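One protein chain omitted, others in place.
So, chain A:
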């Protein structure tokens, strides 16, 4: 079960992920990111504090946008991941390719400096 909420805040778009991302629902994550990218948002934050689980299907969604983010100058940050979920990003080395911050404050600092 996965719930994705979108929230426009100050100068960025916030995606809140609540639940588990696997092969059965990763398309929902893809659609959500596709939508905010399509709307022209250049600063996208993902609140992962309620993300209980992610499999390769979900990681693959993030990976599929990395070049697009770079080409379009989109700042994309994930924050609030639990230790076990952050570990999955780390196993693949995705934490070197995606900006991951521990708190929203840190994520906002990074995005304001950008």
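FYI, contacts are C-beta pairs under 8 Å (C-beta built on N, C-alpha and C of every residue); 3 or more make two chains touch, one makes a residue touch a chain; residues count from 1.
We take it that contacts and distances are computed from a predicted model.
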Protein name as given in UniProt for the chain not displayed, "Carbohydrate ABC transporter membrane protein 1 (CUT1 family)", "Fe-S cluster assembly ATP-binding protein", "NADH dehydrogenase" or "Anti-sigma regulatory factor (Ser/Thr protein kinase)": "Anti-sigma regulatory factor (Ser/Thr protein kinase)"
Touching residue (missing chain; options A:24, A:39 or A:72): A:24
Full-complex contact with the absent chain, from A:8, A:39 or A:87: A:87
For chain A, residues in touch with the removed chain: 1, 20, 22-24, 30, 53, 55-57, 59-61, 63-64, 66-68, 83-85, 87-88, 91-94, 97
